[in-house]
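Note that one protein chain of the assembly has been removed; the remaining protein chains are unaltered in position.
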Amino acid sequence: MENKGKKILINNIVPIVILIMIVMAIPISGLSRGYLVQEMVSRLSRNSFLVLSLIIPVVAGMGLNFGIVLGAMAGQLGLIFITDWRIAGMEGIGLAILISLPIAILLGILGGYILNKAKGREMITSIIMGFFINGVYQLVVLYGMGNIIPMTNKKIILSRGYGIRNAIDLKNIRQVLDKSIVLKVGQFTVPFLTILIVGALCLFIVWFRKTKLGQDMRAIGQDMEIAKSAGIAVERTRILSIVISTVLASIGQIIFLQNIGTMNTYNSHEQIGMFSIAAILIGGATATKASIPNALGGIILFHLMFVISPRAGKELVGSAQIGEFFRVFISYGVIALALVLHQWRREQENKSERKKIMDMQLSGGEK
Amino acid sequence: MMKTIFIRIGVILAMIILGVFLFISGKEHVIFIENKGEKYTPKNAYYILDGEKEVKIKAKKKKREYAKGVNHTIEIRFKDTSGVEKKIVKEFKTKMGKRITINTAMIESDLWLKIEEE
Amino acid sequence: MEKIKSYIETMGWPRIIIALFLLSMYVIAPFVGLNLGTSLSDTLIRFGMNAVLVLSLMPMIYSGTGLNFGLPLGVEAGLIGAVISVEMGLTGVLGFWGAIIMAVPFAFIFGWGYSQILNRVKGGEMMIATYVGFSSVAIMCIMWLILPFKSQDMIWAYGGSGLRTTISIENYWQGALNKIFPMADKIPFGEIIFFGFLAFLMWGFFKTKSGLAMKAVGANPKFALATGVNIDKVRTKSVIMSTMLAAIGIIVYQQSFGFIQLYLAPFYMAFPAIAAILIGGASVNKATVINVMVGTFLFQGILTMTPSVINNLVKTDMSETLRIIISNGMILYALTRKGGKKNGK
Partner (left out) sequence: MSELLLKIENLSKSFGENQVLKDINISINKGEIIGLVGENGAGKSTLMKTIFGMPVIRETGGYGGSIKFEGKEIDFKSPFDALEAGIGMVHQEFSLIPGFEATENIVLNRESTKNSFLEILFGERIKKLDSLEMEARAGIAVGHLGVKMDPKTIIKEMPVAHKQFTEIAREIERENTKLLVLDEPTAVLTESEAEILLQTMKRLANEGISIVFITHRLNEIMKISDKVVVLRDGILIKEVETKKTSAHEITEWMIGRSFSESEIIKKVTENKEILLKLDKLWVDMPGETVKKLDLKIYKGEILGIGGMAGQGKLGIANGIMGLYTTGGKLTFKGKNLELNKPKLPLENGVFLVSEDRKGVGLLLDGTIEDNIAYPAIQIKNEFVKRYMGGLIEWVDKKDVEKNALKYIKKLEIRCISSKQTAGELSGGNQQKVCMAKAFTMRPELLMVSEPTRGIDVGAKKLVLETLREYNEKYGTTIIITSSELEELRGISDRIAIITEGKVAGILPPEADIIKFGELMVGIGGTDGKN
């Protein structure tokens, strides 16, 4: 029993450490409990869709997919078009998703193909791919829109006549999803429709794991060679997992930006990639195992820390800026720590696995 | 196999049609409302566009409104030449690429709605 | 024809495309009203600034620890050295060497700690290096605010505590290397000679006993193990060397640039350096001094030429976007090659 307990402790070391830090920091930061809960509800509804989209590639053995940035870009392109055409309300969100769908699928296929060529190095390749496609995105948005791609709405075009402005006000779809059905639970306002959509995604993930495609992905995630020898189309299935994750990320980004109301065209997609992966890692996920509790728990922990640390920094050391940098440090430090622990633990497991076989053979051979 | 191809093409077509529909019903149109009558212009008039809150418009003034979708109703309230409070409800349609100006003062005459090329 | 084909094979298509791209830039420059002399010296100056930073990647590539995405860690050590040297008010060549001497111990400690982590995660180095680099930048941001620096040129004017984001070393040791060379603004003799000296040391190191051991660990770890080489010790040595060279590299960069950039400046410094050495022909586990020189020249050439040439041609400043596309495109190309077979995650 003790070994089992120890095992659970080691597996979830990261969430526990963060939890302890948060519990200590709450009193220092002086933020009221009510404020924190309300903040968590809105942040949970805003980020869940994006973080959940990370689960499928992990199941398929592609590791934590920094290609989520690709999906976010596709979502933003959709939003740019509907703002330009001035489509408002739910129709605007629907159309944005519809426009971003083909783009996300295309980027997903491209991403999956590249990752297939860099087997064993998926995670670092997906980071670099995120930067590369960001360059292409800037080429299209900063230089393409306005001259090559006709844009009518002058408010989002730069003064020089082409290229999209850095910050766009999405007033025609701001909070449309969240405000549509609002539940009053005690003194907290809960954006019920968004929570419903997130719930639907959770059901989809659970259902998807049970389909033949989901099973193939789980098999490939565990051992690609055996899956291939059993006749599973490994390359195609890996690309499919990336396409699904990219499409979900584009929808997630649209939900995220409609909640915030403004979009900074050139870095909100990079930021979101970083925060989502930090969140799921804080939730206890690893490069080979990720579940829905990891995602949702991770969001709460990450954003609690995100909100508290600047205030705690201010109270403790008298400068919010330190709190600000502390927050950046925590999100990167946590990713580094989680990755190191995961790699290290995998080595320990392999070693003990080998030792177990060896002892068994030594004793087995005795008879 | 042919069946799946047809189904898939059908779904793609449906998505495109859905997109067009969303575009039309979601498009925000610019509607100008002015209070300039030929003979008589009420000192101030009030209008409610698509059930939004009531807006006051002084004489000779012009206001810009954004309205989503195709069918709209406008309810105008003003005092006529003899000082009697009048309330009139009109319906109108917005069309793609057309600019609409509604003249509250001339609401009763048939010149209340002007549609020009944008 | 055979000869050309094999030559293309070894050079690799992307490198040829970039070299032609750069050549075309130099050809177009005069037609677009740019005098060739200034653009060439512009490239050379930037070459001098970045060459040592790119050289710092070599030891880790040789020892098979992969591309050093944790370069910012070494850069931070260099920044500490530079800041202390300014705090002590050292000027001229003394200031420059003072900064290096101050930076080396920090680089040693940072490098050692960094190598202990990397030795525990063999196979997954690149991914973890990236985040160790990012977190080190974040910690140092806090340090710049807390550490007790007094020199007026460095701390915030009103607040009085914490360092400014950019510190001018105008009157300290800017251009220290070029004091004794005539037209230094045209061709940075100082930096090039300094780089030559370090490159020679690097070339020499790989002819010594521990240099050979390091090459063996990178090329074939099983062979190294069978020859009794202590793999972890060699990898630690290579990481410490890389971190120290990165510290020296940033000091050379600042000495020519004229400013010390703190806080989040070093955040993305690893990627251009790695793109440069890859353009030069290096792969995930093989790099030579020639790769460093060719790569830095080509990469910096593109950075200096694209803004001026394209601006005049198309009247838009696309250089920033092009830089991102080319540098990350190169790294992506290297990562998807079969070459780096065994390590790097």
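Letters A, B and C name the chains as they come in the text, with residue numbers starting at 1 for each one.
The criterion applied here is as follows: contacts are C-beta pairs under 8 Å (C-beta built on N, C-alpha and C of every residue); 3 or more make two chains touch, one makes a residue touch a chain.
None of the values given here were measured: they were computed from a predicted structure.
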item	value
Left-out chain, listing which of the shown chains it touches	A, B, C
From C:Ser24, C:Gln116, C:Ser161 or C:Asn230, residue that would touch the chain that is not displayed	C:Asn230
Residue touching the undisplayed chain, where the options are A:Ala167, A:Val185, A:Ala200 or A:Ala230	A:Ala230
Identified contact with the non-displayed chain, of C:Leu212, C:Ala265 or C:Met318	C:Leu212
Residue ranges of chain A at the interface with the undisplayed chain	207, 210-213, 215-216, 218-219, 222-223, 225-227, 229-232, 354-355, 358, 360-362, 364-365, 367
Absent chain, residues of chain C that touch it	204, 207-210, 212-213, 215-216, 219-220, 222-223, 225-230
Where the unshown chain meets chain B, residue by residue	3-4, 7-8, 11
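As a working rule, only the chains that are shown with their structure count from here on.
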item	value
Remotest chain, chain B as reference, centres from CA atoms	C
By mean Cα position, the chain sitting nearest the middle	A
Gap in Å, rounded to a whole number, between the CA centres of chain C and chain B	62
For chain A paired with chain B, centre-to-centre distance based on mean C-alpha positions, whole Å	42
Residue ranges of chain B in contact with chain A within the complex	15, 18-19, 22-23, 25-28, 66, 68
Residue ranges of chain A touching chain C (in the complex, touch as defined)	114, 117-118, 120-121, 123-125, 127-129, 131-132, 134-136, 138-139, 142-143, 317, 319, 321-322, 325-326, 328-329, 332-333, 335-336, 339-340, 343-344, 347
In the complex with chain B, residue positions of chain A that touch it	82, 85-92, 94-95, 98-99, 101, 172
